[in-house]
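The complex appears here without one of its protein chains, the remainder shown in place.
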Amino acid sequence: MTSWLLDGLVVFMLLATAVSVLASRSLFRAVVMFIAFGMLMALAWVRLQAPDIALAEAAIGAGLTGVLLLDAVAHFRRGPDKERGGAS
Amino acid sequence: MSVHLLYAFAGAGVFTIGLFGMVFMVHLLRKLLAFNLMGSGTFLVLVGLAQHRNGVDPVPQALVLTGIVVAIAATALALVLIRRYFHLTGQVTLEPGSRDDEGHS
Partner (left out) sequence: MRLAAVLVLCAVFAMALVGTVWQIAGQPVGGTLPETVADAMADSGVDHPVTAVLLNFRSYDTLLEIGVLVIAAIAGISMARLPSLEDPELRTHDSLLHALQRWFLPLMWLVAGYLLWAGAVQPGGAFQAGAVLAGTGVLMRLGGMPMNFLQPRLLLRVGLALGFAVFLLVAVVSAAGGDAFLAYPEGMAKPLILLIEIFLTLSIAMVLLSLFVAAPVNDAREPAEGESE
């Protein structure tokens, strides 16, 4: 029973973060939600008894994708013609 | 109804959400995020459905592991292209004349 509650919670959170990735107005917020989604995916893989995929998802989905996307968001904020400027 | 099947249905839901974003959103970065959601949903369906029928199955797990690494490489390449496009045109959508919704003043 407890495990069903846990699985239900993980699935609900997966769907909720997936919706909020698209629904959040600010791009930064969307990316943060996407990182949270990646962490929840890692949790889901553990529940699916796939620890290999959970390891890869935690390292890639949460770590590398997050850095890449946040970097891109910062670039879009600065604008196309002043990325050498101070404001980051 | 097993746990694996529950996650397979969750994967179907995530895929649909991603599909909606892919079709409806205009901002290229949001399209990319939605595309990644679609990928994650596919992986969940693949592993969940196979394991619901066969028990713990290393073959779909290995396939999904390969898929995740290819997906991150594709995402990184897409980001390079989007940023280049933004640098050259000042736009973040493919629709002519519209500016991005992020409003960089």
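Every chain is named by a letter (A and B) in the order it is written, and numbering of its residues begins at 1.
Here is the rule we use: a residue touches a chain if its C-beta (ideal position, glycine included) is under 8 Å from a C-beta of that chain, and two chains touch if they have at least 3 such contacts.
A quick note: this is a predicted structure, and the numbers were derived from the prediction, not measured.
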{"item": "Absent chain, residues of subunit A that touch it", "value": "51-52, 54-56, 59-60, 63-64, 67-68, 71-72, 75, 80-81, 83-85"}
{"item": "Residues from subunit B at the interface with the omitted partner, ascending", "value": "5, 8-9, 12-13, 15-16, 19-20, 23-24, 45, 49-50, 52-59, 61-63, 65-66, 68-70, 72-74, 76-77, 79-81, 83-84, 86-87"}
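Everything below uses one rule, namely that only the chains that are shown with their structure count from here on.
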{"item": "Whole-Å gap between the CA centroids of subunit A and subunit B", "value": "11"}
{"item": "Subunit B residues within the subunit A interface of the complex", "value": "3-4, 6-7, 9-10, 13-14, 17-18, 20-21, 25, 27, 29-30, 33-34, 36-37, 40, 43-44, 47-48, 51, 56, 61-62, 64-65, 68-69, 72, 75-76, 79, 82-83, 86-90, 92, 100-102, 104-105"}
{"item": "Touching residues on subunit A, where the partner in the complex is subunit B", "value": "3-4, 7-8, 11, 14-15, 18-19, 21-22, 25-27, 30-31, 34, 37, 41, 44-45, 47-50, 52-53, 56-57, 60-61, 64-65, 68-69, 72-73, 75-81"}
